[in-house]
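Just one protein chain is left out here, and the rest sit where they should.
Now for chain A:
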Amino acid sequence: MSQTPVLALRGIFKRFGAVQVLSGVDLEVHAGEVVALVGDNGAGKSTLVKTIAGVHPIDEGVIEWEGRPVEISRPQDSQNLGVATVYQDLALCDNLDVVANLFLGRELKKGGVLDEVAMEKRAKDLLSTLSIRIPSVRIPVAALSGGQRQVVAIARALVGDPKIVILDEPTAALGVEQTAQVLDLVERLREQGLGVILISHNMADVKAVADTVAVLRLGRNNGTFPVATTTHEEIIAAITGATDNAVTRRQARTAEVAQ
């Protein structure tokens, strides 16, 4: 983990009207690392993710991609860098079939014409390498179950060969078996060397797959913990603000020294 992070956010500020949603947030994601982004409702998790995805441009701060500063002002900027985002509401087109949804926005073409055969073939290969089971790749997404839609949405994120995948609450609406499938999928993403940002409220999921936990509280960083050496209670404490731990103390001390 000593190499340059694929994505680094430094001192991100974002304000919506009278609300300062993010105040100086830092975040680093390395290749092959699953970073869980946790925090209470309204902590700024979704906003932070949307700044990376280009939905909300940042007010202040620096976004670094593989060590050099970049500007992300539109969703396309983010996609072109290699960030794929899977939103909580999945953002699939119900009327289009699975293949069309997977390749929406980056259709495969042959002589300027959509290459349905190539797309269907790649879709099948992609779904089978991820061990995703759906009845047919040629049925409208509307006909799929919640878990199937979730895995299609994640598979969709992988079509563009991204380096960072952002998953916003991927297991929130899923049953036991489907959650397990999605967590397996997250591990497969890590094995493939992708950086994953996982937003979750479920500590069991976080402990199961994440390498690092970054806690946000009221729009500020409230500690970054390696999962292996951190207890459940410490994370919860950081989320709720009942924090009196080494990280926050150290941060307070360095802040004092700086002044």
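By definition in this document, a contact is a pair of C-beta atoms (placed from the backbone, for glycine too) under 8 Å apart; a residue touches a chain by one contact, two chains touch by 3 or more; residues count from 1.
Everything below uses one rule, namely that contacts and distances are computed from a predicted model.
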{"item": "Name under which UniProt lists the unshown chain, selected from \"Xylose transport system permease protein XylH\", \"Malonate decarboxylase gamma subunit\", \"Electron transfer flavoprotein subunit beta\" or \"Transglutaminase-like enzyme, putative cysteine protease\"", "value": "\"Xylose transport system permease protein XylH\""}
{"item": "Residue touching the undisplayed chain, where the options are A:Gly24, A:Gly105 or A:Gly241", "value": "A:Gly105"}
{"item": "Per the touch definition above, residue among A:Thr4, A:Ser73, A:Ser128 or A:Gln251 touching the missing chain", "value": "A:Ser128"}
{"item": "Hidden partner chain, residues of chain A it touches", "value": "55, 75-76, 79, 85, 87, 89-96, 100-101, 104-105, 107, 109, 112-114, 117-118, 120-121, 124, 127-128, 131-140, 142-143, 176-177"}
